[in-house]
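Structure incoming, see below.
Not every chain is included here, but those present sit where they belong.
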Amino acid sequence: MFTTLYTSKDVVSTSLTGLALMSLAAAVLCFVGLSWSNERWRVPTALVGAACLVTSIYYAGATGYWLSSGAASAGVRFSAWYTVHPLQIAAVYFYARTQGPVPVGVFWRLVGASLLMVFGRWLGDAGFFNPTLGVLISIGFWLYILGEMYFGAMPEAVRKSSRPVRFGYFWIRLLFTLGWAVYPILHFVDVVIGVGQAPSIIVLYSVFDIVNLIIPSLIVLAVAGQDRY
Amino acid sequence: MFTTLYTSKDVVSTSLTGLALMSLAAAVLCFVGLSWSNERWRVPTALVGAACLVTSIYYAGATGYWLSSGAASAGVRFSAWYTVHPLQIAAVYFYARTQGPVPVGVFWRLVGASLLMVFGRWLGDAGFFNPTLGVLISIGFWLYILGEMYFGAMPEAVRKSSRPVRFGYFWIRLLFTLGWAVYPILHFVDVVIGVGQAPSIIVLYSVFDIVNLIIPSLIVLAVAGQDRY
């Protein structure tokens, strides 16, 4: 029934189950934290909690699939990315919104850009057009999101906030700048160059999901907790 | 054990798992949102949350079935539609009800019409009578529901509400007008013309479940959040 011997040497199953459990713990902490956060922090906390929960369920399924079939195509990650990336971007928007008015148009543009960022990469991966083009489109929308996070109305709203809020915003933005860079890079290596699903690619994806998902979620939770006093 | 290779190229599994995760996130946000919405918004929020949760579980099951058997008959969607469509229609009724009195008879007629709308299509699909007849019956009840949403007591109740409430009602109604049109159309193509369960049909159904289920649910949640200040 199992194609893979599940030991430490199988870095893939260790990383997949590890991520499933880690993001479950993060989701639980976010949802529990909702009850003691300041009311205005509830929306961003709920959004990152939902993103962690979805990721946890995705990884639990991916583990089962890996143990049964010995495959863990990065392709299936798209089904989670379609949900997780917009949730994370929306959380950043509402993070800034707790500190001051941010036009609702920014929200729509950001969520749209994050969906198109995933969609472009997926179209390439699924073979609808050239994978390199998909990566380039994806990078374009990612740069747009970064532009809003660096120069738009959101940094303006956060500028005069308390130290933990500014600090949290700075780190989340940094992670989205450096950590998200891994998606086009790994995608390029995996699909365009054609390394395929080497275990090291799978593990790298998993590690960057900690950096890109769990750490920003815990930052939001920590800032929400410190802004309550 | 698996009949399908689960990669990006398999658009069906990507769309099924994607929908399962996306509607789970929507359900979680609705239920979390219950705690901070104004009290009178709790019933519509709970109804759309339940609709999203049911859809999520349905899609999780459909993914497993697809991976095991390579089939994802639209027929099985009926088991979810019997629950989801009445829940959504009831949510619209209670949405209007938050703004003013709407006769309880409207509620019964709407829920009855939504059940019969599904039942008619199902009778055709299951072969109890001519599929075309089933589609026509289904369209009839759908038009009745639209009539109530455009000309009945519900638009009357909403007319003098605050801008976000009117705006939300307008968009939900538009989605039920344009988005629900896809059910008889796809059903006609699938069953009456006899295209069968082509992957593109399955993906179209999934995409329209985002438009028809997740977006209206998030609209209800957003309006409930804005009406609290």
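Letters A and B name the chains as they come in the text, with residue numbers starting at 1 for each one.
Everything below uses one rule, namely that a contact is a pair of C-beta atoms (placed from the backbone, for glycine too) under 8 Å apart; a residue touches a chain by one contact, two chains touch by 3 or more.
Note that the structure is a prediction, hence the values are computed from the model and not measured.
J.: So 2 chains are in place, but how many copies does the full assembly in this file really have?
T.: The complete complex, not just the displayed part, contains 5 copies.
As a convention for this text, only the chains that are shown with their structure count from here on.
J.: State, to the nearest whole Å, the distance from the C-alpha centre of subunit A to the C-alpha centre of subunit B.
T.: 28
J.: Which residues, counting only subunit A, touch subunit B once they are in their complex?
T.: Result: residues 1, 31, 34, 39, 42-43, 46-47, 49-51, 53-54, 57-58, 61, 65, 68-69, 71, 73, 75-76, 78-80, 82-83, 87, 122, 125-127 of subunit A touch subunit B.
J.: Taking the complex as given, what residues does subunit B use to touch subunit A?
T.: 1-2, 5-11, 13-15, 17-18, 20-22, 24-25, 28-29, 32-33, 35-36, 67, 225
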